[in-house]
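Omission of a single protein chain aside, the complex is shown with its protein chains in their original locations.
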Amino acid sequence: MPVLELLQQVNASAAFNRWCGMEVTQADSGSVELRLPWRAEMGQYSGLLHAGLAATVMETASGFAAATQCGPQVLVTQFSVNCLRPAQGVAFVARARVIKAGKVQSFTQCDLFAVDAAGAEKLVANCQAVLAVGTTPA
Amino acid sequence: MPVLELLQQVNASAAFNRWCGMEVTQADSGSVELRLPWRAEMGQYSGLLHAGLAATVMETASGFAAATQCGPQVLVTQFSVNCLRPAQGVAFVARARVIKAGKVQSFTQCDLFAVDAAGAEKLVANCQAVLAVGTTPA
Amino acid sequence: MPVLELLQQVNASAAFNRWCGMEVTQADSGSVELRLPWRAEMGQYSGLLHAGLAATVMETASGFAAATQCGPQVLVTQFSVNCLRPAQGVAFVARARVIKAGKVQSFTQCDLFAVDAAGAEKLVANCQAVLAVGTTPA
Partner (left out) sequence: MPVLELLQQVNASAAFNRWCGMEVTQADSGSVELRLPWRAEMGQYSGLLHAGLAATVMETASGFAAATQCGPQVLVTQFSVNCLRPAQGVAFVARARVIKAGKVQSFTQCDLFAVDAAGAEKLVANCQAVLAVGTTPA
């Protein structure tokens, strides 16, 4: 099965991913793109995207990107999120890439863009992640 | 208004916090406790709590803890999450405390515990956060 | 050999640790204390301890703390440092403890205190670290 379809299947198997409505829109060896359409129930106090959901989509994209090189047995164990600008848009796009794929640990970076009604993108957050590789839990 | 009620009001004003069902169960100067009852739609692929929701409750608790000392104009701008153990339980409890409250930035730490049916707690994740203080966005 | 002496031997074997003058002052299962006496050549622009040296002593303490539980084959692969207050003192004390010791990864926390001439301590920085466990490099 092509990696894009495989990740879409994995994505569909996770209850919270389904609630979010995240879609895997691109996948290559070492890079993945997810799209999160905005809904009002995703908001924090002032109606922007909740930082926890920004983290959710970037953490998921990071795990998927690593899986394209390390196989399904990868697990994000550490992730560091920077909230750069107000996260407001009709959708959000996360682009993750593998920085180093190892046998014990892998490392990724991810950018999150807000997309406006005209399709213009703006960087609103980013994320570095560390992943444990292999069948054993961290 | 007592700080606990104030934070409960803020918590109720955020759409995604309401969806999560997070409750503010304790609040003092510099420390806050949130409780997140488990529901199946919060799961990742293998049915554990999604790491993005672990981040959500810890990020929220961190912001609330800082607000008890710095006022409402605080904003989490960086947070770093460690996923320590499989996050499985009937509920999750996040306990955040202020490490340093400053005029420009504040710093917090937060632990996330899984609670089992007997009420026993197990540390499953932790989080360090940096917050911008003041009315200006980051 | 007791763990304290063992870590002192490892510490003495590293050229940069010797230059720093770091001493291992305590070691138990899961916790370690290092002491760094201040010298003027450790300063940044305004004469405070350089943040890179704050990181050095906390990273080293974190690795040593993990080694007390996971053996010598641990390697710090990710560390996140918060600079909380101006780092000024006659010495600095780093106290690291293991949060989770695993077979693939371990997790630590470390606090750095500035010590004044009267022996009083003040928290100036802290650090979370992720370590790869085992003989294979990350």
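To keep things simple, chains are lettered A, B and C as they appear, and every chain counts its residues starting from 1.
We take it that a residue touches a chain if its C-beta (ideal position, glycine included) is under 8 Å from a C-beta of that chain, and two chains touch if they have at least 3 such contacts.
All figures in this text were calculated on a predicted structure; none of them were measured in a lab.
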Residue among B:30, B:86 or B:102 touching the omitted chain: B:102
Contacting the left-out chain in the complete assembly, out of B:60, B:78, B:109 or B:126: B:78
Chain not shown, touching residues in chain C: 10, 13-19, 40-45, 47, 50-53, 55-57, 59-60, 75-86, 137-138
Absent-chain interface as seen on chain B, which is shown: 77-78, 80, 100, 102-105, 130, 132, 134, 136-138
Missing-chain contacts mapped onto chain A: 80, 82, 84-85, 99-100, 107, 109, 123, 126, 128, 130
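Here, only the chains that are shown with their structure count from here on.
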Rotation, 0 to 180 degrees and nearest 5, that superposes chain A on copy chain C via CA atoms: 180
Interchain centroid distance [CA atoms averaged], chain B/chain C, Å: 28
Between chain C and chain A, distance of the C-alpha-averaged centres to the nearest whole Å: 33
Whole-Å separation of chain centres (CA-atom averages), chain A against chain B: 21
Contacts with two or more other chains, residues of chain A listed in rising order: 77-78, 80, 137-138
